[in-house]
Each structure stands twice: as structure tokens, then as C-alpha cells.
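Here the complex is missing a single protein chain, while all its other protein chains stay put.
As written, the chain order gives the labels A and B, with residue 1 at the start of each chain.
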Amino acid sequence: MIDLLNALVVLSNYVLIPALAYGSQLALGALGVTLIYGILRFSNFAHGDTMAFGAMVTILVTWLFQGWGISLGPLPTALLAIPFGIAATALLLLTTDRLVYRFYRQQKAAPVILVIVSMGVMFVMNGLVRFIIGPNDQRFSDGERFIISAREFKKLTGLSEGLAFKTTQGITIVTAVIVVAILFWFLNRTRTGKSMRAFSDNEDLALLSGINPDRVVMVTWLIVAGLAATAGALYGLDKSFKPFIYLQLLLPIFAAAVVGGLGNPLGAIAGGFVIAFSEVLITYPLKKVLGYLLPDRFEPDTLVQLLSTDYKFAVSFTILIIVLLFRPTGLFKGKSV
Amino acid sequence: MRKLLLATTAVALSAGAVSAEDIKIGVILGFTGPIESLTPQMGAAAEMAMAEVNASGALLGGSTVTSVRGDSTCIDAGAATAVAERLITSDGVKGIMGADCSGVTGAILSNVALANGIVMISPSATSPALSTAEDNGLFFRTAPSDARQGVVMTEVLMEEGIDNVAVTYTNNDYGKGLADSFQAAFEAAGGTVTINAAHEDGKADYSAEIGALAAAGGDRLVVAGYVDQGGSGIVRAALDSGAFDTFHFPDGMISAKLVENFGSDIDGSSGQVPGTDSAGAGIFAAMAGDDFDGTSPFAAESYDAAALIALAMQAAGSSDPAAYKEKVMEVANAPGLKIQPGQLGLALQAVAAGIDIDYEGATAVELIGGGESAGNYRQVGYEGGAEITVKYR
Partner (left out) sequence: MIKVENLHRHFGGFHAVDGASLEIREGSITGLVGPNGAGKTTLFNVIAGVLPPTSGQVTMAGEEITGMSPHELFHKGLLRTFQIAHEFSSMTVRENLMMVPGGQSGETLWNTWFGRKRIADEERALQAKADEVLEFLTVDHLRDEKAGNLSGGQKKLLELGRTMMVDARIVFLDEVGAGVNRTLLNTIGDAIVRLNQERGYTFCMIEHDMEFIGRLCDPVIVMAEGRVLAEGTIDEIKANEQVIEAYLGTGLKNKGAAE
């Protein structure tokens, strides 16, 4: 019985909780990608760096607040700064749209052209972020580090395995749930949200129904700014902030969006968790867990690890390829890619 | 006529010195190439030692040593071999202070030095492979082999009673070399390495890597990485998940940044970093003065390498490499009169008078094994959120 509990605790500590937090971050990122794909009809490669920008502004404002002595007590000050990150990101995205994407939209440019254009935007944004905050690691978390730390957990339960639940993980999950709830309420219940869905469903018809495309585009960018800045700041808070990390994050985020079905918000969330759990579970050695569960003589002496952690990104890539080959519309029916 | 000659020789020998000569010593360093910013200081340091020897007039009955520079390029083995060949056959050098990078040093040793029987003392080649290269007792180095840190690390851990560790290393030559040499030394000493896994630098999240390390288990986690890179991420993730409470840190991790990042969370951890409390380094830097930067990497080792050549010749009473190669270890190690930088004249006189010396020099030289520096390490510990020096070894 104790063994079973210990196994469960190990699994939660190294797989369940990290994957839940990581999945929430991926889901928020993938939602942004999927909204742009559904409404503006292109794969936005600049999304990772949009997240980096939002996180960067959040960090700068956090430092300012910390300098002024403003804090949230046990919660990270960054939570107060996220709205500023969102506002700045919204400004950046609307400016980019005005300067770059609008031109190609009016030309009715093919999606592939917009993809290439978004890569250009990606490089510019990446350069901007590195120019402002530098290419290095930045730490900006403060407040209580743990909701419960491994040591406290061991003392509390008397189990030999510890379970750590970081404040940032808790915040990530809670924030993701709130943001997703608001987004879905917005898309399904409000007129603006419905216009966006209509626009995504059938652009021609939306136009001939009197829906103003400029407004839909603007609102889309605003929502994407909210999602990207929140996802970026949460990721930086939970892990660490480094401009290039967000570039690497693009792969699992796109994998999540595609796996769920591009253009389908529900799919993006499911995809985020599918990718996160696959990445974590496939690279996690089950030795300890099995050690608790199996009788002593069966205890494995290898690590029982399906794939070395070096190949973490290969996992998303493989899932991406498999989905594209066998189910191009994703788990939930999205637009086929 | 023959008698006369014999007589003069006998007189000369009884005077304890051969007739004065000008001994040429090759200084083969990568004056062009990837470490060209370091080699000017290294060359200058070696030549400073030679000038000190010459100024004393005490070497082999008033002999002098002259530097002949050659460019090793650091990377081009062909070019380095050709340069060494020229220095030996046309300039007639009696010893080589060099070379610098491990690759070209090995090439010169096996292709030229071995065939011509010339002594080489490298100030900066650190590859463990050179420890086992065939050298007929001609090759020495004043820099420790990279494998040496693995041995020192093993000694530190064993002394603390830790014999079961997990190892993670940054995925490059440094990390892998260090982790492998540590594992070999640790297991040879009876310890167990539960896992020896790489980590990539520059990731945001190392919880997956820690998952694997934790699954393998161990009393302490050896982090052969960089404090500014993945190393700190690994420590952070290990502490967060409660996978490891104490760590062992090799040189890449030991810095003020580590304490700044983790404070008292890493109390009870251990580590080591190259370092010495000997006075030599300071004296040497002061001697270099404004001429060159005496704290530049491998400058002190270069001074010591050149000094050892001269002292060994004096001890052998000959500039013949076949003779003085036997004396290098003798003058470098205890017992004997301790010699600091700036005391080369005194050392030469002492040797001439038959007094044993123990050359300390700028880097507290002690040659071990086949003639390589044991290196000097500062063993550190962590207490109350601060780094403390446990001892020097």
C-alpha cells in the first residue's frame, strides 16, 4: 500500500504535475497559433517570439514593481505585470499587422507567402527582444517558491518520496483554466466571438453578411496578444526566460495545434496536453515507479526509459509527422493542412 | 696532443662544468591561430625565465640559453611538425618549451621529438591522451591533465564518505571528458556511478533530465557543467523536485554566481576548482610587471617549463637531452630547497653545489606519473549559504 502511494507520488512529481504545467503553457501557445490560422489563414512562425516579447515586457515591468517595493505577497509580482505585457504585445501585433500583414491581405496573398512573411517578422521580433533585454537568462520570479516542497511533503506524509508543487506550476494551471474559460465564453457566447467564428468558417459569407473584416482581424490580434503574452510570461516564470527558448518552443506549439486540428481551439488545448504528456512520459525512466510496484525480484536494473531526454523535441516532431500522415485534420476536426 | 686534450677535459670536469656554450631552446607556441591572444604572454614568460638564468651566469659554467621561436599554429599538425623539425635540425635546439595545444603537441612529440631525442615541456597541453603517449621519458607538462580533476574529485568524495553518485555533464568535449575520467577514477576507487548522462546547455527546463537522474538515484549529484548555462538549471530542477539535496561541483560550476543563485539550498555540497595558496603566482605576476600580463592563462606554466629545462640541465651537468631528461622530475619535486620565481640564480648555484632543490615556481609545480603536473585544487564546501575553502590539494 505504501509502495503504491510512493509510486503514485513519484509519478506525480516527475510526470503528472510537470506535464500539466507544460501542457497548459503549450495549450495557451497553440490557441494563439490556431486562432491566427483559423481567422487570418496562415501559420504564424512569429508566435514564439511574440510570446518572448510579451514575457520580456512582463519582466521589465516586474523589475520596475520590485524596485518600487510593490509585491503580491506569496504570489509572484509578475502576475501584476502581465496586463502590461499584454498591452505592449497588442500594440506590437497591431503595428505589425498595419505595417506588414495588411498589405499581403489586401493583395490576397497565398497562405504560403504569409508564412514566409511571418518568418521575417519572427527574425525582427527576436532581434528586438535580444536588443532590449539581451540574449541571456533572466530571472524574475519572487514570492513563495512552493505550494508544497518535496521536503515538507515527506515530513507531512511520512512517505519516502517527495512531491513538489511549485507556486508557478499552480499559477500556470489556474491561469490557463481561467483564460481558456474566458476565451470559450467569448467565442461561443458573444457577438464578437461569433463573428470571429463566422469569419473562420467562411470568410466570403461573413463579408456578405456585413461582418467588418478589419474589426475581426483587430480583435483576433488583441486576443492573440493576450494569449501569447500570458503563455510567454507563465513559461518564463515557471521555467526560465531566454529569448532563444521561445524559438525552440515553436515546434511543440505547432505540433500541439496540428495534432488538435489547426483552427480548432478545443483541439489546441487537447493537443497541448497530448504533446506535453508524450514528451514527458516517453522520456521519463520508469525504474523507480516500477521498483515500488513490482515485487523485489522483478525490480528492473535498467532505467526503463523509452527515449533519452536528449530526444524530447523528436517526440513532438514524430507525433506531428504521424498526425499529418494519417489524420491531416487533427484529432478534433480542424482545417486540413 | 691526445694527452693534453684529456688533461684539459679532466680539468674542466673537475671544475664541475663543461666549457661555456650558447644553448638554444625552442619556444613552439601557436603565435597564429585560435589561442594567438594567449601565446605572446606565454612566450614572454618563458623568455623571462631564460633571461633570469642568463643574468645569473650560473648555468653550466657561464653558458647562456637563447630562445628560438616557432609557430605551432595550435591546430595544424603538419605545420607544427615542420617547424619543430627545422628548429631541431637547423637551429640545433636542445629542448622545446611547448607545444601549446594538445593535438600539435602530440604530433611534434611522436614525429620529431621522439626521433631526435629532444626533451619537450608543454605548459598547456591538457589532453589525458598525452599521459599514455609513447615518449621515452622525453615529455613533461606543467599543466595538469584533464583527467586529473576526475581523480581529485574522487578523492574529495571518498573522503566525505560518498561512494554512490549520479553524474550529469554538459554535452561537449570538456563535460564528457571530465565525466568519463571521473567515472573511471571513481569506479577504480570502489565507488558506483548510477548514471552518467549528458545535458544540453541553453534549455529553459531540465525537469526531464532530473527525472532520469532521480530514477537512477545516488547520494550526491555530480554536475559537470557550467554555472552560467545548463548547470544551474540542473541544480534548480533537482532542488525543486527534491531529487537531490547535495551536489558535487567541478571547476565549471564554482563561482560566486552559484551561491548567488542557490544560497543555503546547496548547503552540504562539495566541489573543487584549480587554485593554489602558494606565494609563487603572486611573485611571478609582480615580476612580469608591465612587460606582459602575468595572470594571463598558462603564462606562469610557461615560465615554469622554461625554468625546469635550465634547472634539469644544471642538475645533469649537461645540455644533452638524453642526460638532463632524467633530472627534470628530481628538480621539480620534493625533497629539497624550495625555489620561488625569481630565485633561479640561487637554484642554479645550489644545484652546482650539490644541494637538492624542490622547484615550486609560479604554479607550485609537482610532477606526477610520467611527468605531468599534479595540478593544484582548492576543495570547497558550502555552509550557511556561503562557499568555504576546505583545503588545498
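We adopt the following convention: a residue touches a chain if its C-beta (ideal position, glycine included) is under 8 Å from a C-beta of that chain, and two chains touch if they have at least 3 such contacts.
What you see is a predicted model; the values in this text were computed from it and never measured.
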| item | value |
| --- | --- |
| Chains still shown that are in contact with the chain withheld from the display | A |
| Which residue of A:Q25, A:T96, A:N126 or A:S195 touches the chain not shown here | A:S195 |
| Residue touching the undisplayed chain, where the options are A:N136, A:S160 or A:S209 | A:S209 |
| Those residues of chain A which, in the complete complex, touch the missing chain | 186, 190-195, 197-198, 201-202, 204-213, 215, 219, 222 |
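In this section, only the chains that are shown with their structure count from here on.
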| item | value |
| --- | --- |
| Centre distance in Å when chain A and chain B are each reduced to the mean of their C-alpha atoms | 49 |
| Chain A residues within the chain B interface of the complex | 13-15, 18, 22, 137, 145, 149-151, 153-154, 162-164, 166, 235-236, 239-242, 244-245, 279-280, 283-288, 303, 305, 308-310, 312 |
| Residue ranges of chain B in contact with chain A within the complex | 171, 195, 197-200, 202-205, 207-212, 214-217, 228, 233, 240-243 |
